[in-house]
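A protein chain is absent from this complex, but the other protein chains hold their places.
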Amino acid sequence: MSSRDPNHPSPTLSVAITGSGGSGVVTAGQMLLMAVADAGLYGLMGRSAGPQIRGGESAVMLRTGDHQIDCLDDHFDILIALDWLNVNRFAEEIPLTPESLIVCDPESGTVPEAIAHQGARVMALPLNALAKGVTEGRVNMVALGVIAELLGLPRQTMLSVVDKALKRKGAGVIDSAHQCINSGFDQPKSLQLRSKLPTISVPPPRWNISGNEASGIGALRGGIRFVAAYPITPATEMLEWLAPNLEKLGGALLQAEDELASINMIIGGSFGGIPSLTATSGPGLSLMMEGLGLAVTSETPVVVANVMRGGPSTGIPTKSEQSDLNIALYGFHGDAPHLVLGALDIRDCAFTTEWAVRLSEELQTVAIVLSDQSQGQARSVIDPPPAAPAGHGRKLAQANEGDYLRYRLDPEDGISPMAIPGTEGCLYTADGLEHNERGTPSSMPRDHQRQLDKRLRKLVNLDSGPSWAEIRGSGENCIITWGSSSGAAFEAANRLARLGRATRVIAIRLLSPLPENRLFEALAGATRVLTVEQNHGGQLYHYLHALRLLPDSARMLARPGPLPIRPGEIIQTMLEQY
Amino acid sequence: MSGNPVASPVTAKQFKSEIKPVWCPGCGDFSVLSAVTKALAYLALPQQNVALVSGIGCSSRLPAYVSVYGFHGVHGRALAVASGLKAARPDLTVLVAGGDGDGFSIGGNHFLHACRRNMNLTYIVMDNEVYGMTKGQASPTTSPDWAKSMLTPHGPGVPSFNPAAIALASGATFIARGFTGKPNDLAKLIVDAIQHPGFSFIQALSPCTTYRPEQNEWKKIVRPFDADVTADPIEAAQRIQADDGLSTGLIYQTRLPVWQPPNSISAEIEQLERGFQI
Partner (left out) sequence: MNQAHPAVIDNLPEFLLHAITLERESVDRYEELAESMAVHNNPGMAELFHKLAHFGRLHASEIEQHAAALVLPDIAPWNFKWSTPEGPESGTRDGVHYLMDQREALEHALYNETQGRDFYASVASSSPDEEVRELAAQFSREESEHVAILESWLTRLDPQNTRRLEDLDPPNSPD
């Protein structure tokens, strides 16, 4: 943990690197993140790319500092352009100020207007010539040297990251990368940043992880041992991480023929007693809805990790948006009580996914975990994620205990013991048809009413404990948010507090069943309430209003992706609205 | 004699549940129930180690009537549920049952991929060339000129689906056709299918007494294939294509790698977490 006062975080620095056609932007960004990690710092690195599979234009956006970073800043301190090809695509994603520093090579041409108009300072450096001066020299490594020197990262830290990252490429490649980095370091610079990164003498234990990997580890911690899934951007990396690692734990991943198969496959796996999960994104979630209703009705616990992207339809597959809340809450036909959770940041992907698995297993129902592209495909240096509340696990039927009623109504909490195939004396048929206590299909009004009541009771009786939300700050100003907007909301609240406007933030993790009393308590005394979310329709705002939990005066900041919600935007809205 | 692997007093009746079928009296599916229970009794499998998975349709009601673990899912997804169950629980004997609409229309994609994935599953499709649960519409196996449905008053007008040919082309390793008029022969096919390592497909011709009463004539024309099972896919293809779809028996059987999850633990979660530590 950072020992700093979270309300007065020390300054951070933000770097964007752009380039195209195999210039190695992403590699440079990943190595920079490793370097800040090795220097004892924290960092968050997102990426943006054109539609090409190879050779396209890319941007990495990295923010670093001495505390965990859960959102991008309002502006970038450095933009280093390896070239300017198609850079306009990223212009909106890389806001600059007159204080910012653009580093580029005049050989690549002049700064495009879309970038230049922001009035940032420009430092011309012969990046390409420096690379060409080294055998098999690469311009991205030169840039890395330049950035490291500007940020104040120790040279040795940067060089040893190269040794680690390029170990498999051989001594020649490493040697030429060293030379390039050194030349970037040594190149005289006419301009400097307003500050340098701090030096950390005793770094705390930290992880370098992507949101998708964090969701994966959370799933395994929760007990997931079977995954079936169909590849989809931006969730695929979760599956790529899970496939080999599930195997190591004795589990398995099955690549399905489509999402209709994957959801039904995990229902089968879970029916067999093995905690099961699938990962997908909006279009896949849409295809899974019928299967999810089956899981609810047959009371088969399953977890869907939904990594949101721009929607609807194919939308913007490579970019982030928090626009799947509605389908997660309301996508089912019929009355289908289930769990919806949202991960607040990359680190929280682990906690929230683990918790979702544990809740789903305990309540024998569906859990949908919402994360998004800006978490899933971004990497962050984080404090090791905490464990989720263990819960009671899946309640199992014992062999030969007499007449077995799978869907018995008498448990007060609605949770009836589930028999796992292999258990003697508990044969039953799980059914998606409405059924009686035994599981026999029934269209009787009484059975329908009672089974609906039972399935709802499981969720109504859930005591989520304090994990339902992250609540920070105090004051009459209140920001209610969820998911990846939370980082920006927390930062905005800190800054507002420093402006003399004490602001509390309620970042909701357990979106359904929403602990309404807890939210009501958390809102006590708040007179100026703003909901913040990255979607076009204000999905959280309308959800909370429908539950009559918001004061009439509540306002919303709802803006679609792909641009992330930034702290400054929240502050501005708060100041304008109130 | 039978070569019964276990001389046990297990009877077919023990594999029948207490629940009374809703099938129309005279439905061919009763014979599939009889054949399945006879096969399970013959194999003397412990009831709790068998799972029977189905989708939606008349035939998909089967699991409730058999005294094993059952899963009655949604329309068309039985193979997916069963594949997940088998992947997660390779120790179970997993049977899948359904109809021609469930398996070849709404579930068609899963059929293709279950054939090629070759998991150790036994899939029994009760084929009556009609959707019975929704009042008799044309299914993929209905002939193009069957004009008895209000949905297709001129007949479906498209060639019918040849399940055995599709299974073969998709890589199934066990392809058989049975007839509910011969429940004991069907039981034998089911036993062979369960014992076959890999994906076994049995198309069970099962007349619909309500919507396709003309199928009662099947008993006069259904006959065994005049050749024994082959392992040669070309020969099998010729045999399937030359047939009118009413010859029965085990058509094709071969051995190919069976998809199954690796089963060895080589790490603890803490070791995986160490990979993220700086």
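All chains are identified by letter, namely A and B, in their written order; residue positions are counted from 1 within each chain.
Convention: a contact is a pair of C-beta atoms (placed from the backbone, for glycine too) under 8 Å apart; a residue touches a chain by one contact, two chains touch by 3 or more.
Since the model is a prediction, treat every value here as computed from it, not as a measurement.
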| item | value |
| --- | --- |
| For the chain not depicted, the shown chains it touches | B |
| Chain not shown: contacting residue from B:Arg89, B:Lys188, B:Arg212 or B:Arg239 | B:Lys188 |
| Sole residue of B:Pro21, B:Pro90 or B:Pro197 that reaches the chain not shown, by the stated touch rule | B:Pro21 |
| Touch criterion as defined above, residue of B:Leu45, B:Met133 or B:Leu272 at the omitted chain | B:Met133 |
| Subunit B residues touching the omitted chain (full complex) | 1-4, 7, 12-13, 20-28, 30-31, 34, 38, 42, 56-57, 75, 133-136, 180-185, 187-188, 191, 207, 209-211, 216, 219 |
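Following the convention adopted for this analysis, only the chains that are shown with their structure count from here on.
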| item | value |
| --- | --- |
| Where subunit A and subunit B are represented by their mean Cα positions, the distance between them in whole Å | 42 |
| Residue ranges of subunit B touching subunit A (in the complex, touch as defined) | 17, 19, 46-53, 63-64, 67-74, 76-77, 79-89, 91-92, 109-110, 112-113, 261-269, 271-273, 276-278 |
| Subunit A - residues contacting subunit B, complex | 37-38, 203, 205-209, 213, 217, 220-221, 225-226, 228, 245, 247-252, 254, 256-258, 260-274, 276, 290-291, 293-294, 298, 381, 384, 419, 421-433, 439-441 |
